[in-house]
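Quick notes on the structure that follows.
Omission of a single protein chain aside, the complex is shown with its protein chains in their original locations.
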Amino acid sequence: MIHFDTDYMEGAHPEVMRRLMETNDEQTAGYGADAYTAHAKELIRQACGQPQAAVHLLVGGTQTNATVIDALLARHEGVLAAETAHINVHEAGAIEATGHKVITLPTHSGKVRADEVAAYIRDFYRDDTYEHMVAPGMLYISHPTEYGTLYTLAELEALSRVCRETGIPCYMDGARLGYGLVAEGTDVTLQDIARLCDVFYIGGTKVGALFGEAVVASDPRRLPHFFPLIKQHGALLAKGRLLGIQFETLFTEGLYWRAADHAVRLAQKLKQLFVAKGYRFPFDSPTNQQFVCLPNEVIDRLLAHVTFELWGPRGERETVVRFVTSWATREEDVEKLGEILAICS
Amino acid sequence: MIHFDTDYMEGAHPEVMRRLMETNDEQTAGYGADAYTAHAKELIRQACGQPQAAVHLLVGGTQTNATVIDALLARHEGVLAAETAHINVHEAGAIEATGHKVITLPTHSGKVRADEVAAYIRDFYRDDTYEHMVAPGMLYISHPTEYGTLYTLAELEALSRVCRETGIPCYMDGARLGYGLVAEGTDVTLQDIARLCDVFYIGGTKVGALFGEAVVASDPRRLPHFFPLIKQHGALLAKGRLLGIQFETLFTEGLYWRAADHAVRLAQKLKQLFVAKGYRFPFDSPTNQQFVCLPNEVIDRLLAHVTFELWGPRGERETVVRFVTSWATREEDVEKLGEILAICS
Amino acid sequence: MIHFDTDYMEGAHPEVMRRLMETNDEQTAGYGADAYTAHAKELIRQACGQPQAAVHLLVGGTQTNATVIDALLARHEGVLAAETAHINVHEAGAIEATGHKVITLPTHSGKVRADEVAAYIRDFYRDDTYEHMVAPGMLYISHPTEYGTLYTLAELEALSRVCRETGIPCYMDGARLGYGLVAEGTDVTLQDIARLCDVFYIGGTKVGALFGEAVVASDPRRLPHFFPLIKQHGALLAKGRLLGIQFETLFTEGLYWRAADHAVRLAQKLKQLFVAKGYRFPFDSPTNQQFVCLPNEVIDRLLAHVTFELWGPRGERETVVRFVTSWATREEDVEKLGEILAICS
Partner (left out) sequence: MIHFDTDYMEGAHPEVMRRLMETNDEQTAGYGADAYTAHAKELIRQACGQPQAAVHLLVGGTQTNATVIDALLARHEGVLAAETAHINVHEAGAIEATGHKVITLPTHSGKVRADEVAAYIRDFYRDDTYEHMVAPGMLYISHPTEYGTLYTLAELEALSRVCRETGIPCYMDGARLGYGLVAEGTDVTLQDIARLCDVFYIGGTKVGALFGEAVVASDPRRLPHFFPLIKQHGALLAKGRLLGIQFETLFTEGLYWRAADHAVRLAQKLKQLFVAKGYRFPFDSPTNQQFVCLPNEVIDRLLAHVTFELWGPRGERETVVRFVTSWATREEDVEKLGEILAICS
């Protein structure tokens, strides 16, 4: 049996594990006040080209989204997001639990459009009753999106411009950021993101770490008093150096990019297996998640040999399924999938 | 200048004011522990045909919605509602401020459909990741809806059945309930509502009272510990007898129905003025709110003589506007509107 | 039977009722966008000597406290208050429900001391772990306090100074403010309060109105976006003009002061009845609430003729009880109490 369910099926990249082992006996201060964490933050600032940036290391994605969004919004504000956004669908109401509404915008393969963001905000303030409504207080985007798609630099610049013109922060959920940065054809760099997004996070959990997400705010005044908020949200790791060591390793000698590159290359190879069979792809993903529409009987045959996720409820005759690679996926497993597919389809 | 903006432009029905004056010097216990409140609750129980019902008197609609929904939901649950629902659009995030998501369903002239509620709940639990999502914990409907439309008895029975089969309470926002109860052609009575909805409220603010909403739960176990929750939500009136006196008056000799009937009769008369002119009605409302699509130049001419609300942003050539009557609307004002319309259109 | 339970046993001052009746049929815009409300706010600004002040009219006290405190605090902050403060004891957790801790300070007959506030804040920031603790983000005081006691001008100035030096707003709960302003011996005026407190409210519910509390912020930037917050907290009255008319009446020809003065004069007369009998007063209240320590058998005899509140649980031999007068208390009832006391003690 081979597995393409998610990109968090293994532990951490061997290099990360090696460093955790090497440092295991060292004694450091807790809660991120250690030298590893300081160094990791410095490496991230350098990689972002933002020497003044505030960097905060948290444990998981939903936790990071809730903490950042709670920090950025005033009490009367909500967060704009695509209706398919992770915060709107798959975080068990974590955003609402902090008291804030997720205001949904149309999704375009998981992305929002700058003109629609602008129109929403413009129409909002044109409505006489707007003070009875939840004010759009920030924009949430993800890159890659839930569907593995990516913003172009032009799209990101347009979103950033709308946000700055309307005075709301732009926040990017980068749970799979690495896979986006190395995708073929992308013209968006980490420096672009750091320049265009007011706050974003660099996902570690799905890109080589055991866990960990690095929140970056190029202007540190965007996240005042963020430390007690991290604590209040239960997101403060006692042994904070575990986050520091992991991100230090990932941002040394480009490991974060190398790990991501491996996954994306194999995902594209995997994609070609299905393309060759003529199956339909509902989203054109250049990253490590591939969505493909398969006949139900093919799905049933495949499931005897390989695991993957049904995307949404099973259709009558065919269903969208998701195959995911990671920094840990083995080339031989992709090849094996090709053989299985040859038999099953 | 005549006014059809809303149904809360005047004070209270003269009979209500008379009783408030008559009792003004009396001394009673606070927080609703007075005989007027007890009597009002008894009258409401009788009118509902539910001798065991719990009745709670609160001050305003948004407050009532937030308090009831917070009481009915567990922490991991959200409330199902039409995307046009008042709680989703016009309560400034009051529901989310209590930590709960409003889960939106398609709107059908402001109403939700039982089959769509059932499908949502069924699909939710079919999704493998449902524990990562906000569970549908109750249903919110309004009757009349935001658009003055009404559920039929069959529709209400179907919704109630879905709720009971899936184990979630059905809650009705009755901010304008009176206008619904007396509408021509409705087959839904107050007793039906009390039987089919687990919790609902009888709106006073818009139907003859200065303010006040009466929450009814036919099974009092539906709202345990509701008193401290009312207090916690800032919804407990110190001089609670003001609510008691008002609802006692409204539920004596059918004043609530009579007051509503006046408004609905005049609304239908008003509607005919526009029908006669051939204007289009986006919703077919048998209650006290009438939505009509008017050419922008007609709107501009009318506004010199009569006030009413634009419904949403102004269109390019025509715009939907709302005319509202109330228990206090004068017959002569409706006639005057007819004369104005003759000139302006 | 005569009653001294609370100061909210009657309706409203006859003058207030008269104005509500006179204006009942008028049609005005909702939600406070009417001329009565505008005029009431202007009268309050004048009385406060703060022509730029923001004034907001809400319905009740707990609601007002929760809305203001939620508006003034950042997410990581709590509110400093005496351990006996209404927000800490008698608001059913309304403050915590907005996500904020009430940080308690020692009570001195219901008051907090400036030096203790200063010491708390100083020690807080001296603690190495302060970022793991709830930051003191504002000060809550009440005037009169729960025990009818008053701050002197010097005390209020000291508290204000501490707040401004440490950068936290000073908020005064003025549920019974009128009774404090007219107390014999007080050197604190409404203008002093408006100058020294960043935000405070002028209580209407207990001083002549049916309901209503007027929030004042001398610097309107203290309460940005307060309107949607009022709505979100369920504190926005649809027929907002009811609040406007009441406060307009109370702030015309000094009615607010006259109504309060009546209550305080009778409270002092009542106090003398108990002083003459040699009973002990746990607090020296110059306002409309009087706390007196009575033998249990006296209490039992009195209760056959007069109602009042036990303050806390019944003691073994004697118990503190509370007698309250209001703008509506009748002189003859105080005299009658004298006669009853002569018999019962």
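The letters A, B and C name the chains in turn, as written, and every chain counts its residues from 1.
Following the convention adopted for this analysis, a residue touches a chain if its C-beta (ideal position, glycine included) is under 8 Å from a C-beta of that chain, and two chains touch if they have at least 3 such contacts.
Everything numeric in this text was worked out from a predicted model, so none of it was measured.
Seen in the complete assembly, the chain not on display touches A, B, C.
Across A:237, A:250 or A:344, the single residue that touches the chain missing here is A:237. Of the listed residues C:3, C:76 or C:143, the one in contact with the hidden chain in the full complex is C:76.
If you put the hidden chain back, the residue from A:6, A:166 or A:296 that touches it is A:6. Listed residues A:59, A:105, A:159 or A:266: the one in touch with the omitted chain is A:59. Interface residues of chain C facing the missing partner chain: 75-76, 78, 89-93, 96-102, 123, 126-129, 131-134, 309-310, 312-313. Seen from chain A, the chain kept out of the figure touches residues 3, 5-6, 8-12, 14, 17, 20-21, 23-30, 59-64, 66-67, 91-94, 97-98, 205-206, 210-211, 228-229, 231-239, 242, 328. Although one chain is not drawn, its touching partners on chain B can still be listed: residues 70-71, 74-76, 99, 131-135, 224-225, 227-229, 231-232.
Here is the rule we use: only the chains that are shown with their structure count from here on.
The interface carrying the most C-beta pairs in contact is the one between chains B-C.
Put simply, the C-alpha centre of chain B and that of chain C have 33 angstrom between them.
The mean-CA centres of chain A and chain C are about 50 angstrom from one another, to the nearest whole unit.
Remark: chain A and chain B have CA centroids separated by 42 Å (rounded to whole angstrom).
Counting partner chains per residue, chain B has residues 91-93, 97-98 touching two or more of them.
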